[in-house]
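Only a portion of the chains appears, each positioned as in the full assembly.
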Amino acid sequence: MDRIRDSFARQGLMATLGARLVEVAPGRVRIEAEVTPATAQQHGFGHAGLTFALADSAAGYAALTTMEEGQEVVTSEFRISLLAPARGLLVAEGRVIRPGRRLIAIAADVHGDDGAHVATALGTMVPVRAG
Amino acid sequence: MDRIRDSFARQGLMATLGARLVEVAPGRVRIEAEVTPATAQQHGFGHAGLTFALADSAAGYAALTTMEEGQEVVTSEFRISLLAPARGLLVAEGRVIRPGRRLIAIAADVHGDDGAHVATALGTMVPVRAG
């Protein structure tokens, strides 16, 4: 889906975090990034802000796959549980739980490259007219 | 509080996001950062991941002010509502709602430099032994 790749490419923070869009399917998107010193907390694990940013973006783009052209989505609220230290390659998968014209309920999970379940999240995306 | 300044200085992500620790008081910490192209989403507003990272770090350090030396805190879960587009200088204030030896309930708010209420959050921090 080109519009998702285009939008992702324009997100400065995703580039700053070294994030890559690795899969786009209807209602499901995966984004990954390696934990580096530039995205770590004080002990070298991935910062919660990194984990959140990957989960939130994967979920937002998953929501966008359910919208018509000319629409975008913004995060209304997002709730993340951090279950294990974030190490290595983090893979965030966002998926749509319930599509909607006014609200899209989404979930996201982040795993580490050793298979650890790093985080799980629920949130709400809201459609907005594009630029 | 030196240990908080030291810890903050070791968080790679805070440097990457251009964040500054601007106030440390018992149970209350402020962190700020300017929205830049490197931390923006596709329309130039601050990415939700930036807002989250500032709010989470301010809340975590607010929790740390209530702990004894030799302890640290990690985020257990965090729930953020994004209320307005993030523009300009973002100021995140974290504060302790209820201290505890096992769990610390925290809140955080983020405002933009025009006074806009950008985000409000509730979360839970958990003490861990340092190092």
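A and B label the chains in the order they appear, each numbered from 1.
Keep in mind that, in the parts below, contacts are C-beta pairs under 8 Å (C-beta built on N, C-alpha and C of every residue); 3 or more make two chains touch, one makes a residue touch a chain.
The shown structure was predicted, so the numbers you read here are calculated from the model rather than taken from an experiment.
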Q | Assembly size in copies, with 2 chains present | A | 4
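Keep in mind that, in the parts below, only the chains that are shown with their structure count from here on.
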(Q) For the two copies subunit A and subunit B, what rotation in degrees overlays their C-alpha atoms? Round to the nearest 5. (A) 180
**Q.** Centre distance in Å when subunit A and subunit B are each reduced to the mean of their C-alpha atoms
**A.** 20
Q: Note which residues of subunit A are touching subunit B in the complex, please.
A: 7-8, 10-17, 36-42, 47-50, 52-54, 56-57, 72, 74-82, 131
